[in-house]
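All protein chains of the complex are present and in place, except for one that has been dropped.
The letters A and B name the chains in turn, as written, and every chain counts its residues from 1.
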Amino acid sequence: MKIIMARKRSIRLELPLHLMLIPGILVTLVYAYGPMFGIVMAFQKYQPFLGFLKSKWIGLANFEYVFNLPDFNQVLYNTFLISILKIFFALVVPLILALLLNEVAKDWFKRLIQTSIFLPFFLSWAVLGGVMIEIFSLNGPINAMLSGFGLERIMFMGSNQWFVSILVGSDVWKGMGYNMIIFLAAIVGINAHLYEAAEVDGAGKWKQMIHITLPGMAPIIILMCTLSLGGILNAGFDQILILYNPIVYESGDVIDTFVYRLGLFDQQYSPAAAIGLFKSVISVVLVTLSYYLAYRLSNYRIF
Amino acid sequence: MFYKQSLSRKLFNVTNVIVLTLITLLGILPFIHLLSVSLSSNVAASAGEVSLWPVGFTLDAYHFLSKKAEFIRSFVISLERVVLGTAINMLLVFLTAYPLSKTNEQFRFRTVYVWFFALTMFFGGGLIPSYIVVKETGLMNSIWALVLPGALNVWNAVMMLNFFRGIPREMEEAATIDGASHLSVLWRIYLPISLPSIATIGLFTVVGHWNSWFDGILYMNSPEKYPLQTYLSTLVTAINVKSITIENMSALQNLSERTLRTAQIFLGALPIMVVYPFLQKYFVKGITVGSVKE
């Protein structure tokens, strides 16, 4: 009797929560789950004229085709390497920046930095591509510096040793303002009393950062980590397409550029869909894994 | 002892400012370069001569982009879209993040809902099915096609719910004892306290709506309904030099794709750069959560 009462009460308490979710659920059902019928393309020889119902079903043939293309393994490896590096540095660099910025006393300086770091986010790779080639060219400023130090000039964009670093570096630079804002919001959200208490205890700034700021940011850091894993097979299509060239195919060709080139002869709807599904599955597996890891290790539910 | 600590502190502060200034320059310089290109003559830009100062200063590109009636029209559509879209997005983010920020004990179906939403971050149907759904739900050619399909940004909702969780439980409990409903807890306690994160997510939402152009192409059936970024993208590609044919030789000779494209970036980023400083006071200022206790 008591249990039923309790359940009834909790249903009454929870009902508003369910109701609040209704608009979001509706939109998601229609516009996110609705189009998912398109996933069937991955198992069909999809032809736009025939549509989803009449196109021929071919089982896993699209997957076989894609996985058996020459260099698929190399491309997959490149993709993983580039995106893991990007994920790592895209978290660490903005985190450090946010911490540094938090130590700045002057408000105007803080704002100036915040704004200018965010600016590159607005530039598209199509525009940046030309600028980057210039900066890293044999006669560009970087090489001028190198030769000034008595070092040999390097063809950065045409070198498989350097290409990945340039991709990662420029991507981090372009996106760091975005993540930094999120980290700053997390820092701002930390209870100021904790710092006051620490100062009373005689803890220095460094100790405050280790013992208050970082633990306070932990949930957001874990969250960002997990969510970025979802993009593990997106190494950055726009960027690579504009910057790569045949010499660095070896290190720079990734899944998305690969699929793009497949489509140049004729729209390849189905192989592209198969790759997309493959990427989604990998993402979900990784995100789920880190979700449970985070829960197990720090008892924190990311979402 | 005291003196020593303060010296190292000073040292840190100086290095810190230097490092941050360098990084600031790294962000600003390319922007200055592109601004200079957009203000340079076609010849200088096409010869790749512009570095950090305009060569052959001219406002032609801006003049060209802004003199047209289409510019104002699509600007208004963009404003509508940003206002309507951001309002709906933020509302849905609040409504979705709040229940999901509860513990599993407070809200037993939480996990189911969370995965229901989270899966959409990874799986998508692709362009064709999305188009068909928008078409079948009758949104084609209306502003709702630009607003509704992305009305709930799950990523933002997840971020919001994590910020919500940082709010001390005691504050909510105090209010619930006073008999406040969930809605009023969200409205009166959660939202005021979450201003920094709302500003963050709000900024991302505004930027997202302002910048997106491709859905305009997809879902609008004539250019009169294009938002600004869609319109600008068509202008720039329209005079693509690669396709010079007899049909499109003429007055545009003095403008290059390069200067126009860079001008477009500025017009695109400008409103955001205007809005940003206003939002910034929420980023910079800390909020003393504990003060409620006193």
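The rule is short, and it goes like this: a residue touches a chain if its C-beta (ideal position, glycine included) is under 8 Å from a C-beta of that chain, and two chains touch if they have at least 3 such contacts.
The rule is simple: contacts and distances are computed from a predicted model.
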Its UniProt record identifies the chain omitted here, from "N-acetyltransferase domain-containing protein", "Cytochrome d ubiquinol oxidase subunit II", "Extracellular solute-binding protein" or "Lactate dehydrogenase", as "Extracellular solute-binding protein"
Contacting the left-out chain in the complete assembly, out of B:Asn42, B:Ser197, B:Gln229 or B:Gln280:
B:Asn42
Going by the contact rule already stated, which one of A:Leu146, A:Ala198, A:Leu241 or A:Ile282 would touch the omitted chain in the full complex?
A:Leu241
Touching the missing chain, which residues of chain B?
42-44, 46-49, 68-69, 127-128, 131-132, 135, 214, 217-218, 221-224, 233-235, 237-254, 256-257
Against the chain that's been left off, what residues of chain A make contact? List them.
48-49, 51, 65, 69-71, 130, 133, 137-138, 155, 157-158, 237-238, 241, 245-247, 249-250, 253, 256, 258-268
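FYI, only the chains that are shown with their structure count from here on.
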Approximately how many whole Å separate the CA-defined centres of chain A and chain B?
16
For chain B, which residues are in contact with chain A within the complex?
5, 9, 12-13, 16-17, 19-21, 23-28, 30-31, 33-34, 48, 91-92, 95-96, 98-100, 102, 104, 106-109, 113-114, 116-126, 128-130, 132-134, 137, 148-152, 154-155, 157-159, 161-163, 165-166, 168, 181-183, 194, 196-197, 199-200, 203-204, 207, 211, 261-262, 265, 268-269, 272-273, 276-277, 280, 283-290
Residues of chain A that touch chain B when the two form their complex:
10, 13-14, 16-18, 20-21, 23-25, 27-28, 30-39, 41, 48, 52, 97, 100-101, 103-105, 107, 109-124, 126-128, 130-131, 134, 173, 177-178, 181-182, 184-193, 204-205, 219-220, 223, 227, 230, 269, 272-273, 276-277, 280, 283-284, 287, 301-303
